[in-house]
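Note that one protein chain is taken out, while the other chains of the complex remain in position.
Labels A, B and C are assigned to the chains in the order they are written; within every chain, residues are numbered from 1.
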């Protein structure tokens, strides 16, 4: 089991410098940043900064998308970060959620997402590639053959198929074991069907972790099911609620989910949280005592999850990292 | 007189970490990076890296352009770098040269360049702005009021007017005092005409510096007049060669300048260097003994130049920085 | 009110690097290290290391003594640390406790302690000085006039007099307001009597801080009254228990205090803790909820304490620092 943290965009730089070193020392192997350059800051300079204060930790966006940056500019950014960190750079990739919606743009199609993985991998490696907006084929003379790991965020059946066929890993923004297993299995099946060796395929469950009595925990993490609700709603829409193979924990989720305020994306004071039940909050996150965390993480591991990635959006970042370093991560090594 | 260095895109990260600290300690106040993400690496991660190894040095692209990145992504990048360095971030801005030509794209118009300065300044500061490609007005909730200094690169009369009217400084890729004065005066005049207070306006001469006997120096820096030749050719074309106010040192320049290989932009093995005379090489750069450097820099200062920015493209970076720290910079403080 | 932390000698280097940055960012102004080179590691290399990861935080031993190092070697060490941190170095000074006893040596006399402050201050400043073991007068040609702040640890009447006459500050290893006031007043009176301006005199209360219910807090910090018991026993012996001006909280302390195992100095599993009552534990440390901490610190401030220095010996270092940064330090700024 790998452990990751995902940074809030508004963590102060000097606090971030200390947090990544603390996290690396505590046993976390990955540090992810939201890539949503309007709501928060452009995160790549922060990754570059944090790389200077760590030695083994890997960094990357969770998630970027194919529509914010020119593809060669994106690939050059990724390749540069990989190069100056001695290869400690992955990307998480989605179709584009808050980062594009807040600009009034649309998410990318899955075909475009798949093409992006191909072009970006080639360019970062040093191969020639051509893409839509650019009249000339492009090649980086400075590339050194780095193979960029790409994790694809997916919920719906087609996106899961993409993730399994073109991704090195799958990002699931939820820590509900049954749902993780059901979604992960679909990605793996798609990969196998395409003839890939899926034995090293990685599955990340990204969700908040919080310590304390359940009331406190639920209050602190209620924003999370609300935030991922739009994605889950997509699933329900795509699969239909009547299908038999859908986990009960998923169908239990929201009938009457209402609008969502993107200007408060990822914040705990996001309104429209009323429809979230206690069961949903507990199911989606990792809450309670250290023993509760360990128990839930064992279930996630059994469900095929290879990395638990903590969304550090509830404050108490230092305390959560310290507690994981002291009592949780050692239980999985 | 301020002193800056401009980094080669292919300096190894660990060497860059040492060089910026050496340069800061030697008295250099600015460190500029080429922004040409295909020929070299994306430079902003390198700036973020170098910021972690310095305390007072300012960083920025020399030069970026309005056509490589979505404007809100560019502004978020700039604002993030300013924030995590405690305000040590400027930008140099041009219409787009190698960075866009190598992709088969065209440089921006001056009107677009001017609009870019306005939109980017607003966004970085925290004001709302709207721009061409983006259907919605955009605002950064995380901005902290940073006033981004923008230096505009210009040679031709219209570009100089833009630089004087919308820039905080002017970038001249040449260290010939008479030409610098003639161009700088045009920018300042345009700014005054527009009602600006130009008393703090800054003028940078960016060029190679090299030590040794003149033969060695000329051999090492012959690439530079060739590289900026396309810009100078633009001037000649725009002003006409017959005008009387054009400095003799400029009209002496190239009749028969031939093609230019952009894949070798900024490298000393760029072909097509034959037409460059010794006088031109000496005029465009700062060459010779430490005393020769001091003498030429006094002339540049008298011509209104406020920053000498060394293009470190000839190797011997450590030696050049060390010599400037030992004998040149102290002569100007 | 200033806030400090004191490091355990056995904190892992990489953890220490993160902790000092976290602490600086949280608002702590001082970081102190035990100076006891056999029980723990030599702490000055760790201070030098931590200086590289902070910008404003001050460092120093709490406490060093005149008997471990040759005085010119000690002064050169102090002066070097001051120089490479841009003047962020103080020392705390005592007669020598665990650091010398564990070697079978004796603490220094107060006369020797006072002479040490004089010689070390002179040498660090760049003045010539001579001292017992050294046949020649010594002077540092590299000194730059740094005025080394020296805090003197004291409990008994004569040591308090030394602290007031030759110290820049007083170190009290106890956070009991009445005792702090009674001891601090004696040092200040001695300083005034000697004709010093005591308006900037500083008084540090050094003690554990712990959060949680009182049972947990007492269990975690019971070792502390035991550790400082030998010093308090000295007081009782020197003043006699019958004097009327002795605070009740002090006379309540230990009749039947037994031996003390120096090999477990500063550790929470030190035996001989039985005689410590709940009142004593609560009195000596800062325990309970954030509000309890704030209330106690206001009492310490009213008692003349200018710095609360947390002994981080109970584990949970990151959590304690984080809580102080979030809710305690802001209440005093």
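Please note the rule applied: a residue touches a chain if its C-beta (ideal position, glycine included) is under 8 Å from a C-beta of that chain, and two chains touch if they have at least 3 such contacts.
What you see is a predicted model; the values in this text were computed from it and never measured.
The chain not shown here is in contact, across the full complex, with B, C. Note on the undisplayed chain: of the listed residues B:15, B:158 or B:238, the one touching it is B:15.
When the omitted chain is restored, the residue from C:6, C:72, C:98 or C:161 that touches it is C:72.
Taking the complete complex into account, residues 9-10, 13, 37-49, 51-53, 68-70, 72-73, 76-77, 79-81, 83-84, 102-105, 134-136, 138-142, 263 of subunit C touch the chain not shown. Contact between subunit B and the unshown chain involves residues 12, 14-15, 17-19, 21-22, 24-25, 315-319, 321-323, 326.
Just so we're on the same page, only the chains that are shown with their structure count from here on.
Taking each chain's centre as the mean of its C-alpha atoms, the one that lies farthest from the centre of subunit B is C.
Inter-chain centre distance (subunit A to subunit B, centres taken as mean C-alpha positions): 39 Å. Note on chain placement: the centre of subunit B and the centre of subunit C lie 53 Å apart, centres being C-alpha means.
Taking the mean of the C-alpha atoms as each chain's centre, subunit A and subunit C sit 46 Å apart.
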